[in-house]
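The complex appears here without one of its protein chains, the remainder shown in place.
Here is chain A:
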Amino acid sequence: MTVPVTAMPDDGATSAFEAVDLRRSYQLDGVSVEALRGVTLTIGQGEFVAVVGPSGSGKSTLMHLLGCLDRPTSGVLRVGGVDVATLDDTRLAELRNEAIGFVFQSFHLLARTSALDNVALPLVYRGVSRQERRARARAALEAVGLGHRMGHRPSQMSGGEQQRVAIARALVGDPRVVLADEPTGNLDTRNGEEVMGLLEHLNAERGVAVVLVTHDGEVAERARRQIHVRDGLVELDTGAPAADGEAR
């Protein structure tokens, strides 16, 4: 994508995400299972938010909706001010490519591909030339301290290094938001620490909003705002929009 799309969120929008009564239900053997039962929240530009809650409470479901990988059953979701219901699948893919970076618990790197090419992958779908892709991927890898591992394949790297490659891939496209679903879940404390440091740095230096899901109380503590989810509902939000001013 080299031509800017009119439906793309503009940087002037006040919020990164705006969800109103967001619901998502799944049909299982004819029975409707509600994973999200009416979530209303706003996440501003440049915020650092931790989503916590018991297993099966709907954290990943929420992340998938925010990341435009999935569509809500009902409710309104605005990403950068744009109602996702107005976007078709192609526009949604372009929105993911331009505005959102993902970090997954299990890294999700292409196994037979070098770190450099893994990081460059999002730019392939943006139509960026090979040369520029490589240059940007190199810069992103250097930013996560892996300048010396560019030619390595995932199997030749430690878990912590792999997750840092994934973070480099999330930021190579200069997104406004990084969504991380348990980014430290598969890492030991030291590597988890390093990954968290990177995400905080990203948030502080580049103003990228970070939304991360975690089970780890210590990790959650490092976020300025915590959203507690239980049974598909927001139970507690330490930085609810009403308290916006103070939360920052």
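As a working rule, a residue touches a chain if its C-beta (ideal position, glycine included) is under 8 Å from a C-beta of that chain, and two chains touch if they have at least 3 such contacts; residues count from 1.
As a convention for this text, contacts and distances are computed from a predicted model.
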| item | value |
| --- | --- |
| Choices "ABC transporter permease", "cytochrome-c oxidase", "SCP2 domain-containing protein" or "Isoquinoline 1-oxidoreductase subunit beta" - which one is the UniProt name of the chain not shown | "ABC transporter permease" |
| Given A:Lys59, A:Arg78, A:Arg96 or A:Arg138, the one touching the chain that is not displayed | A:Arg96 |
| Residue touching the undisplayed chain, where the options are A:Ala85, A:Leu110 or A:Ala204 | A:Leu110 |
| Sole residue of A:Lys59, A:Arg78 or A:Arg169 that reaches the chain not shown, by the stated touch rule | A:Arg169 |
| For chain A, residues in touch with the removed chain | 64, 67, 69-70, 89-90, 93-94, 96-98, 102, 104, 106, 108, 110, 112, 121-122, 124-127, 130, 169, 173 |
